[in-house]
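One structure coming up, written as structure tokens, with questions to follow.
Every protein chain but one is kept in place in this view of the complex.
Here is subunit A:
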């Protein structure tokens, strides 16, 4: 009998595990302002697990809302985080990922995170509120981008190798 489901049970379990890993990485580094592994993990998940990243990402976003509350910031997460996998799909359609390029992408995303989130404040509070909100957080956006750049530069290669070998092992089972 042919299986018509979008994902197999094995894939769903793996996606749940990867979402949990994403969430745990966020919580465990939350004491460091704007230093996070979520961006790097999302890039890796997109490169290795392709379309599964959407399910993993939205489970993560819902978990964030359940734990921290569904505030205004949460609604911006619905469209801000997906920008990163979308950029990876676009840039790395035919290209092989290199640590420096990935680090730049992650760094630029970190620096523009506040700008992307301000889009939601544009709708709710108008251009003045959005600009003020964005500008007030710029030093933190720069720290975010710098952190993303260096974390990706150090961790991308080993994590990419690890995840690709896990993926290979999974597909051979």
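Basically, contacts are C-beta pairs under 8 Å (C-beta built on N, C-alpha and C of every residue); 3 or more make two chains touch, one makes a residue touch a chain; residues count from 1.
Everything that follows uses one rule, which is that contacts and distances are computed from a predicted model.
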| item | value |
| --- | --- |
| Chain not displayed: protein name in its UniProt record ("Transcobalamin-like C-terminal domain-containing protein", "Chemotaxis protein CheA", "Imidazole glycerol phosphate synthase subunit HisF" or "ABC transporter permease") | "Transcobalamin-like C-terminal domain-containing protein" |
| On subunit A, residues whose C-beta touches the chain left out of the figure | 33, 69, 95, 98, 100-101, 104-105, 107-108, 111-112, 125, 128-129, 131-132, 134-142, 145, 149 |
